[in-house]
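What you see is the complex with one protein chain gone and the rest in place.
Entry: subunit A
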Amino acid sequence: MIRSDQILKTVEMIQKENLDVRAVTMGITLLDCRTGDAESTAQKIEDKIKLLAGSFVETCDRVGGKYGVQVVNKRISVTPMAHVGAGFSREGFVRLAQALDNAATEVGIDIIGGYSANVEKGISQGDAGLIAAIPEALSTTSKVCSSVNAASTRHGMNMDAVALLGQTVKDTAEASIDSNGFGAAKFVIFANQPGDNPFMAGAIHGLGEAEAVINVGVSGPGVIARALERRINEAGAENLGLDDLAEEIKQATFRVTRCGELVGRQVAEALGLPFGVVDLSLAPTPLVGDSVGEILKILGVDAIGAPGSTAIVALLNDAVKKGGSFASQSVGGLSGAFIPVMEDAELAAAVKDGSLVLEKLEAMTCVCSVGLDMVPIPGSTDAETIAAIMADELMIGVINSKTTAARLIPVPGKEAGEFVSFGGLFGESVVLPVRNTGKSARFVRFGGRIPAPIHSLKN
């Protein structure tokens, strides 16, 4: 029997503490849509997505209504399109992006991911075609997200690809100059990209996945923040150690994860699809009270980015994984705390007051998920500097056997300190300064590959 105080705790978690299911993502394989030309392939893609996901949004809403937990985003991830469109021209790849966008609009989802390639060791003709199409694809569609994996712990980093992608990020931002470079907000470069991640912009339906699958991304920074505040108020800060607070995070995460898994499994069952994974990521939104940055402050730094911030993020990230993995039957995706600057009001405020800088963000990503995320930088930053920032971030993942990523937005015509807003979940922030620009060109121009790291002598 469930006690009334337990019922109230759950009701409060949902009503007052912003608990929701951040994303239910349907992964769909599109390899069988391939024909001899882009036009008929595009048609088959639209048909297949409509067939499989026709009642997806309605199902998510119905299940969410049943449990009183909102499914904020309904998304689709597909087979990396470089595989589907290999051999097509750049224009052919743009056509495929339009097909994804049309299908996404038709079935009513928020966003679709998988306009993607894996170039960790080399760039195939299909990969090159897709990458060449990215600036136009992302600036002429509204729901398509793109990601490219350019490095892995097993294979090292493809610096030729990173150099190319630095230019692609810049071109994508400039192609969407009318929306402050928003195209680049839908484009992310990875090391060790997982094939079952439900979060955008990096969701793909990996090649090792089933025909179709339902994955879930949970949320809950607000729930964790309120749980910590309650504990500190009740016990008194002087009577608590960080281990006590880590335990509180674990317990709150357990409840958050259970909610997500229940909703995800019910959606999967209703659609007759297998359930894939719960992604344990702590994903913030720009809403007040739904911030990862706020948790850092509660855990004892007065400014985000102050010494101690990295240690706190590590504690938080680890406690989330521990609480979540006990709660869930199958965990995957990115699974960690996100620190996306524009999507987190407290992080954005810390950037504005100068306490959080690019270098400290990079340090914090060593111990959490998922990397330099939603970071607006000056539009004047040169492509080689962008590539070098990406190289630094990706190597953190390569060396530490974890996923890292870079979603940098060189905002056209804006300089450090100027304000940019994309609205909704994409949020807003002032542009971060990039120090030492133009000083990494020789490194980037070497190209080639950074070899895979040694897997012993771990220091």
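Methods note: contacts are C-beta pairs under 8 Å (C-beta built on N, C-alpha and C of every residue); 3 or more make two chains touch, one makes a residue touch a chain; residues count from 1.
Everything below uses one rule, namely that contacts and distances are computed from a predicted model.
Per the UniProt record, the absent chain's protein name among "ACT domain-containing protein", "Succinate dehydrogenase / fumarate reductase cytochrome b subunit", "Methylaspartate mutase sigma subunit" or "Branched-chain amino acid ABC transporter permease" is "ACT domain-containing protein". Set against the missing chain, the residues A:E261, A:E294, A:E362 or A:E384 yield one that touches it, A:E261.
Per the touch definition above, the residue from A:K66, A:R154 or A:R230 contacting the chain not shown is A:K66. The chain that is not drawn here is touched, among residues A:T10, A:T25, A:T59 or A:T404, by A:T10. Mapped onto subunit A, the interface with the missing chain covers residues 2, 4, 6-11, 13-15, 62, 65-69, 255, 258-259, 261-262.
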